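Removed from the display is one protein chain of the complex; every other protein chain stays in position.
Now for subunit A:
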Amino acid sequence: MASLPKRIIKETERLVSDPVPGITAQPHEDNLRYFQVTIEGPQQSPYESGVFELELFLPDDYPMEAPKVRFLTKIYHPNIDRLGRICLDVLKTNWSPALQIRTVLLSIQALLASPNPNDPLANDVAEDWIKNEEAAIEKAREWTRLYAKPK
């Protein structure tokens, strides 16, 4: 494999030495661009009782291109679809090379705290969310209990 750019080495070191509270990111030994990630559900959100698994990959053009991230834990959220794909501006059009793995993961944690049903990826979930927010939040809580690891 081609040698790893300095920027990625630096970011990885800092993720380990100075971790973000509630977030872990660990590169796979056989592919240092591929990270196993966990994010704790934010307090006062329907996800607060769970820890969610994700995977992150830094493409060849990183940091000119955004990291690719996906949830591996099933989650009921209007901006995350059934395959774990995430609808988040910083992963798409608002990506900038000034952002980092850590800022991306923080943005995802923030997305869990404030779902945005008006810019949905999972249309059926967003519809439920708009029609009956209370019931949707209850379902999100239930899925967290069913599929996420307990904190």
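Just so it is clear, a contact is a pair of C-beta atoms (placed from the backbone, for glycine too) under 8 Å apart; a residue touches a chain by one contact, two chains touch by 3 or more; residues count from 1.
Throughout what follows, contacts and distances are computed from a predicted model.
Name of the non-displayed chain as stated in its UniProt record, restricted to "Autophagy-related protein 16-2-like", "Large ribosomal subunit protein mL38", "LAFE_0C05270g1_1" or "tRNA-splicing endonuclease subunit Sen34": "LAFE_0C05270g1_1". Looking at A:14, A:74, A:102 or A:139, the residue that reaches the missing chain in the full complex is A:74. Set against the missing chain, the residues A:14, A:85, A:102 or A:139 yield one that touches it, A:85. By the touch criterion stated above, the residues of subunit A touching the omitted chain are 1-2, 31, 33-34, 55, 57-60, 68, 70, 72, 74, 82-85.
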